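Structure first, commentary second.
A single protein chain has been removed from this complex, and every other one stays in its place.
Each chain carries a letter (A, B, C and D) given by its place in the written order, and its residues are counted from 1.
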Amino acid sequence: MEITTASEQKSLLASLTPGKRTRLRRLLFEFGPGDGTLLLLPIDQGIEHGPRDFFPNPASKDPDYQFRLAAEAGYSAIACQIGLASKYFPDYAGQVPLLLKVNGKTDLPPSDEAFSSTNASVEDAVRLGADAVGYTLYVGSPRQDQDLRQLQTVREECDRYGMPLVIWAYPRGSAVSAKGGQNSFYAIDYAARLAMEMGADVVKLNMPKPDPAKDKDAPAPYDELEVSQEEAVRHVVESAGRSLVVLSGGSRIDDDQLLGQTRHIMEAGGSGVIYGRNVWQREWNEALEIIAQIKEIMLSSVSRIP
Amino acid sequence: MEITTASEQKSLLASLTPGKRTRLRRLLFEFGPGDGTLLLLPIDQGIEHGPRDFFPNPASKDPDYQFRLAAEAGYSAIACQIGLASKYFPDYAGQVPLLLKVNGKTDLPPSDEAFSSTNASVEDAVRLGADAVGYTLYVGSPRQDQDLRQLQTVREECDRYGMPLVIWAYPRGSAVSAKGGQNSFYAIDYAARLAMEMGADVVKLNMPKPDPAKDKDAPAPYDELEVSQEEAVRHVVESAGRSLVVLSGGSRIDDDQLLGQTRHIMEAGGSGVIYGRNVWQREWNEALEIIAQIKEIMLSSVSRIP
Amino acid sequence: MEITTASEQKSLLASLTPGKRTRLRRLLFEFGPGDGTLLLLPIDQGIEHGPRDFFPNPASKDPDYQFRLAAEAGYSAIACQIGLASKYFPDYAGQVPLLLKVNGKTDLPPSDEAFSSTNASVEDAVRLGADAVGYTLYVGSPRQDQDLRQLQTVREECDRYGMPLVIWAYPRGSAVSAKGGQNSFYAIDYAARLAMEMGADVVKLNMPKPDPAKDKDAPAPYDELEVSQEEAVRHVVESAGRSLVVLSGGSRIDDDQLLGQTRHIMEAGGSGVIYGRNVWQREWNEALEIIAQIKEIMLSSVSRIP
Amino acid sequence: MEITTASEQKSLLASLTPGKRTRLRRLLFEFGPGDGTLLLLPIDQGIEHGPRDFFPNPASKDPDYQFRLAAEAGYSAIACQIGLASKYFPDYAGQVPLLLKVNGKTDLPPSDEAFSSTNASVEDAVRLGADAVGYTLYVGSPRQDQDLRQLQTVREECDRYGMPLVIWAYPRGSAVSAKGGQNSFYAIDYAARLAMEMGADVVKLNMPKPDPAKDKDAPAPYDELEVSQEEAVRHVVESAGRSLVVLSGGSRIDDDQLLGQTRHIMEAGGSGVIYGRNVWQREWNEALEIIAQIKEIMLSSVSRIP
Partner (left out) sequence: MEITTASEQKSLLASLTPGKRTRLRRLLFEFGPGDGTLLLLPIDQGIEHGPRDFFPNPASKDPDYQFRLAAEAGYSAIACQIGLASKYFPDYAGQVPLLLKVNGKTDLPPSDEAFSSTNASVEDAVRLGADAVGYTLYVGSPRQDQDLRQLQTVREECDRYGMPLVIWAYPRGSAVSAKGGQNSFYAIDYAARLAMEMGADVVKLNMPKPDPAKDKDAPAPYDELEVSQEEAVRHVVESAGRSLVVLSGGSRIDDDQLLGQTRHIMEAGGSGVIYGRNVWQREWNEALEIIAQIKEIMLSSVSRIP
């Protein structure tokens, strides 16, 4: 017997309940680039980092700016916390899907025991007409047990209401640092698998950054693997199984790098990207332009249609 | 595209549910100075500091004194805890709106792990005929996750009952101290944004106190910004987006300073002030007089009508 | 404007709901000395200190002894935990009101992080026909937030069922010790106010013990106040506002001191006393005798009828 | 006035609700020795100590052995955890009453912060046809507050369903050790009283072991009392008031000592004994024999019929 490759597998949406399928298809096919891809706009930096991220483009401080951008540029969805969803999303209802992030934290206290408590519920998401819910899971944190328990409640509510669940899976904590760090292939690969096993419909990951100097501290066989970033992404997508994978851009990077990375992600079986600062830390027209390029690359290089 | 300035934005009340709008409009237009402003009387010092604050004006120790003051001088609302609301508010029902503070703490134990547990519920507020609920959030405290989770419950109840939510957003803890302190522009700006993203309808803040000597420890770009207090307030109001902002007076200050500060707050887009000790730590007639001056300045300098 | 003194204020029962008023009036007017006073018999020493308190009068070890004493001598109520209330109160139902203490602890573990968990509910009190509920709050303890949150539930249930709430407000913890100690005027004054603000209908306090040597560590202006114990009690009663105040005797003291103290308490606006060991650590007849004297003094010196 | 001695008091069952009375009478009068006594068989050593206790008599490892023993020898009840109750009790339903122990722990982790979490509910007991519920309370443990709170829930459910509550009251923790140890008269006496005040219908205690060398560290007057073990038991029974008292045998002791102790317990007002290892760590016929002797002594020396 030979197993099929990821792109040959049966429809990834086949096991979803009607509610989840209806909502997730909106993101994959009705909004954004389409063809089963996901282009997500995150606007949770105001809580995760504070307003400092908005200084490069002061207009971006007004949440309405991002909602308008998401709607006009044609994102698959905008991801934000309850406050923005309540006060800014109503103006754009029906123009761009809402992905309600239900937990979060500031970066003020140290993150060695990272844990993001919920500040909203899946019921809030239903009430607001959201099409997906987002949850940040800190893989490997000393408070991981509390995190998994909290996630259970969110996941069960998602199952009850037919709400797609997007898990931001972030390795964190001293144990992770001691085994190669939070961006190692080992850590990202583990995070991808854990998120899938916990019931994610979509997994959001940071780009794995293979680094032999650090990877030697990871458990076998990761300590001796020599993989390119592209290969690492392919592995990670496989580890996530039937959960779709989106990768993030993080802080702002060079345009060529951004576009090249986008192509690699899509070719490796990724379902899309989540680009925030790389987009709205530039002027409106420049933002529209880069988004257009990103969408074009996504559609031309998508290799796994769910 | 150009974003509009705060004062040109669409009505800040447009996204509120009918219950919230009905109640908040009472504070903004029917009571207090009016014209969409907020003049709040806080009487929670008895729990937050103990009775010591009442010695400068012994009459102020009787809670009835403050309720009478709030009603006769025409405050937008009086903010207090459940005990005062139960035993003193009934005599003034309909004469001044009630803002029920639902959490609090004494200043006896050290505040390095500050957390204010709830002592009342939104349902209490509904039962008592309150027009708003107040919650203290310690931004940056090591127990921030517990705080945000507790706030979720209060916020959800507010949404359920159509009760406006006022968040007292106070930076606290060693991480905050290490980055410029609890009154730095950075910390206050972060607190404003967090409160808005957590669903505040009104954010209560302390005055930011720019101080180059301390601000150099804040993250970029705050470490190199050179802003006046007035500019800082303007930024903070913008960070709070569609949440209204009120600023506090703190311990008693000079009258000129108090009035000047009031004007700056209103001109910077603030929706009002919350003055307690600066008012009731003086004789009755003097209190009425200063309140009249404050109201006059508020109305003449208000720049953003919600 | 001049505020009225405590004794001239409006009826302290005016703001109580019908259920609370009905029950509390039983204690104030139908049982005990009457005329709006409270003479309470506490029998919770068996849990708070263990059986050692019963050795001076072995008969007092039998809970039935205290119930009979409370009924025959004419107390306003007997205060005890769920076990005594379940097994001994039924024989005296209708003969003396029950004040069910719903939390408690032993003195075995150290009390630097004092916290009394509940062991009974307000619903238990309703079921047993109690006329009031008692709760011990450790003001200033490092676990104060947990205490206030627990009290919220008890207070809400009291509001729901119309059950009067008596708060035992005890300053505790190293922060309290560092500011003058648990019996300082500062600490007792703070405790009185906090209890009132948390919704107490009656506040139970220990006698403040002004002591210049210790009081200098209290915050201003307490560090420089020079008040007699009687003045301190008067202040404390004022800090408790519309909550009635009862003061306790503590361990056994001299009869003259006991009676003198009783007079001072009543003259200072206190609503009564809670005397346990000072009564039942003597023979039956002697107990009846001293109770008669206490009642006489209470009625002759009461200065504030609720 | 003279109080009556324990044996002259009114019926100890008089204050029980019908459900509690019905069930407890089964143990006291229908099963076991009768005449208001309790002979309990505990089989929770498998969880509290592990299987090591079964090696002296390998047959005792099979729980069916103990159930058969309890039924054939005529115990008042068998006390065990949920697993045994579910899988072994059904075969003996109606032949011996079930006392469901609802909390427990292993002796693997150290017990300086002893706390037994529940593993079953009173509802489980009702469903299984149990006639009583057992709860272990660690008196004086640093986690005592958590214990008392947990007990509240169990006690309330017992009240709701009319289920008799048996409290295993065990002094534990460094504070107890520092005051004479967990078997001191002081500690056992305190435990008896606390259990009664918390609502126990029956209190299970270990034998107090007066020891002047250790007792000098107990609080007055225990530090100077000189009591025999028999006197100590009498005191303890009095401290438990209207709660019945059963005493345990602990690890295996000499037969004469066992029988003598049984007599002392009954003469001192105890309601019975709880003997496990002293019975089933011997052969079947020897076990039946010693049980017959114990029952005979119990009936001949019982001094307090409830």
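By definition in this document, contacts are C-beta pairs under 8 Å (C-beta built on N, C-alpha and C of every residue); 3 or more make two chains touch, one makes a residue touch a chain.
Everything quoted here is computed from the prediction, not taken from an experiment.
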| item | value |
| --- | --- |
| Among the chains presented, those that the missing one touches | A, D |
| Listed residues D:Leu84, D:Ala169 or D:Ala218, member touching the removed chain | D:Leu84 |
| Option from A:Ser111, A:Gln146 or A:Ser301 whose C-beta touches the chain left out | A:Gln146 |
| Touching residue (missing chain; options A:Asn103, A:Thr136, A:Asn183 or A:Ser239) | A:Ser239 |
| Residue touching the undisplayed chain, where the options are D:Tyr75, D:Phe115 or D:Tyr135 | D:Phe115 |
| Hidden partner chain, residues of chain D it touches | 44, 46-47, 50-52, 55, 59, 61-65, 68, 80-84, 86-88, 90-91, 104-106, 108-110, 115-121, 124, 127, 284 |
| Residues of chain A in contact with the chain not shown | 1-3, 9-10, 15, 139-142, 144-146, 148-149, 151-152, 155-156, 159, 171, 173, 175-176, 179, 186, 189-190, 192-200, 219-222, 235, 238-239, 241-243 |
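Note that only the chains that are shown with their structure count from here on.
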| item | value |
| --- | --- |
| Proportion of interface numbers common to chain A and chain B (over half same, under half different) | different |
| Set of chain C residues in contact with two or more other chains | none |
| Chain contact topology (line, ring, star, complete or other) | line |
| Chain-chain contacts as defined at top | A-B, B-C, C-D |
